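So that we are looking at the same thing, I have put the structure below in structure tokens.
Selected chains only, in their assembly positions.
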Amino acid sequence: MACGNLLDLNDCSVEEWIGLINLANDIYVNPRDYIHRCDGRVLATLFYEPSTRTQMSFQAAMLRLGGQIIGFDNPVNSSVSKGETLMDTMQIVSNYADIMVIRHPQEGAARAASLYSTSPVINAGDGGHLHPTQTLTDLVTLSMTKGTLSGLHIGVCGDLKYGRTVHSLLKAMSRFPGNRFTFISTPELALPAYCKNLLNAAGCPFEEVPSIEDCIGDLELLYMTRIQAERFSSKEAYEKQRGVFILTEEKMKAARSNLAVLHPLPRVDEIEAAVDRDPRALYFTQAKLGMYGRMALILRMLEDDIVIHSERDYRLTENSCPNPHCITHLERKLPHNVCKGQDGEDICLYCETKY
Amino acid sequence: MACGNLLDLNDCSVEEWIGLINLANDIYVNPRDYIHRCDGRVLATLFYEPSTRTQMSFQAAMLRLGGQIIGFDNPVNSSVSKGETLMDTMQIVSNYADIMVIRHPQEGAARAASLYSTSPVINAGDGGHLHPTQTLTDLVTLSMTKGTLSGLHIGVCGDLKYGRTVHSLLKAMSRFPGNRFTFISTPELALPAYCKNLLNAAGCPFEEVPSIEDCIGDLELLYMTRIQAERFSSKEAYEKQRGVFILTEEKMKAARSNLAVLHPLPRVDEIEAAVDRDPRALYFTQAKLGMYGRMALILRMLEDDIVIHSERDYRLTENSCPNPHCITHLERKLPHNVCKGQDGEDICLYCETKY
């Protein structure tokens, strides 16, 4: 696998991101030039938890490149229900397909899968850990709709504590110059310290405010996410506070004309349906452009001219990963491998939790 | 959407029906001429309730035109289970696909879907409301096997009260000259008044008889449908009467040599298996020809040379639709829109129930 896997967007360089974004843009503009580029190739979507939109986005991407698709969307229909391990499934199915897309509820599942696959693996979400093609979607959308990834004032609203798409977006946008952030959340769902450290290290200014109204007039991007009711301390706290984090037509009146509203979707209540008609509401455009980002990624990975340095040095350990959501606790035969984290500490190879 | 949607077959003119039937016939005779007509195009089948035959018929139709397919057949595997609305799903998935086929248990769901889709929508059945490609299938079959859609004596047997395919067939056949009808059912499951009014208005003679034997000798078409046990007043009434509405080899002896027996399928007990061998039993041929009808429809809708006038003037109302099976009662964020019915009364835009 010269081209490696796409497990974590940070395994690619910023130059590779730009290459993917430019390719996505070219496919968007000239789709007919690409309709036979993956003729005779097969993509497998192995969805160990359902995610219709993500799966259909990958499927449509492959089909529009001339390739074909196999896969499953329901673990109870798979050999998993006969006790087959993820490792064996990967070793078998990677013989049928040229490229694999895996979605799994456990953290680290995509890296585990990649160790046993003979075809390149794309991580389409591994529990609360990573979802790199969502971040790629965000980058493609910003680049194609705003024309730049730099010098933006970015508001992020909702569950900033648990939202993996938020953490990935910050990490990605902090690598471009001149971006600054405003975070809108409750104290309980505020951005974790490690994200703040990351922004500080990157020299990105940020502030925290309690409501959308406090910042919307100055933002170029407002990234909305869902707050689940169960994240609040009580039902009363939820009912009292939820309105604060809902984007309404009324609040949009104070926003700049060049604001872009994004949302990773699915949306529940956090953006009023009336906002959909606002030309600054770009979340459905974002879903569309995500397909082009995935087309660019599949094409690059299959055509082998992208080298993603996803391999890591690791060693076996006797201890179990302390993260109860790690794939190693579900797939008991996976070796307990650790690698070195950023500060030289031992972290789980799969879910990157500190041992 | 220059070409509009196919929500109700009556949105097309009789000339457009004939065009579709002729195209279906040409595809049937010269299938190799059509195998690349939809190259690079994607059809999505969004089946909110399973209907394997209908879904496979659409899928095979698109694949035989060179197109590709995505979709789902099980709502619990879809983002719906995360609370995504039908409206959002349509806005997202219509970015991935060039044409959408929707099946839904609630009445009016297809029209609701079409309001939010950026690609044309085909109604593949919305609860007890409409199922226009079934009627198209019936028309294609009659035209290709009998050579005409006019001057026929048509018997319809089974549940005439609730059977939406029966109502659609009557509506369609009443638009061709010289057809007359004989209805075979129980008093409880007799044809509703609005259908009789429609036939009277169209000048189509009809009569009602209590058994198949009473009319089979004079029919050119016998359209069989299922009577569900639960439609009878009691289990005893069901057991006593069911045999009357079963087509047997014995009863076929009295039929004309040019009789065509159709059935929308699936069949349960209402046609004896022995009848399958009779050359006049055309229900499996009908299933086959339905695929060609759907090929013609997809092709016309994608190639944009059919204009279906499916848009209607409507306005928002404060009241809820009185039909408990209307999509508005499941999808609570849908605006309560009403339009004008045939007599100028307010009807629900989606399910067409009188307010």
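Structural remarks
First chain written, first letter: the chains are A and B, and each begins at residue 1.
As a convention for this text, a contact is a pair of C-beta atoms (placed from the backbone, for glycine too) under 8 Å apart; a residue touches a chain by one contact, two chains touch by 3 or more.
Everything numeric here is computed off the predicted structure, so don't read it as measured data.
Shown chains number 2; the total number of identical copies in the complete complex of this file is 3.
Quick note on the criterion: only the chains that are shown with their structure count from here on.
Note: Cα superposition of subunit A onto subunit B, rotation of 120 degrees, nearest 5. Across the complex, subunit A is touched by residues 39-40, 42, 44, 68, 70-72, 74, 76-84, 87-89, 91-93, 95-97, 333 of subunit B. Taken together, the subunit A residues at the contact with subunit B in this complex read 31-32, 35, 50-53, 56-57, 59-60, 63-64, 66, 73-74, 265-268, 273, 276, 284, 287-288, 291.
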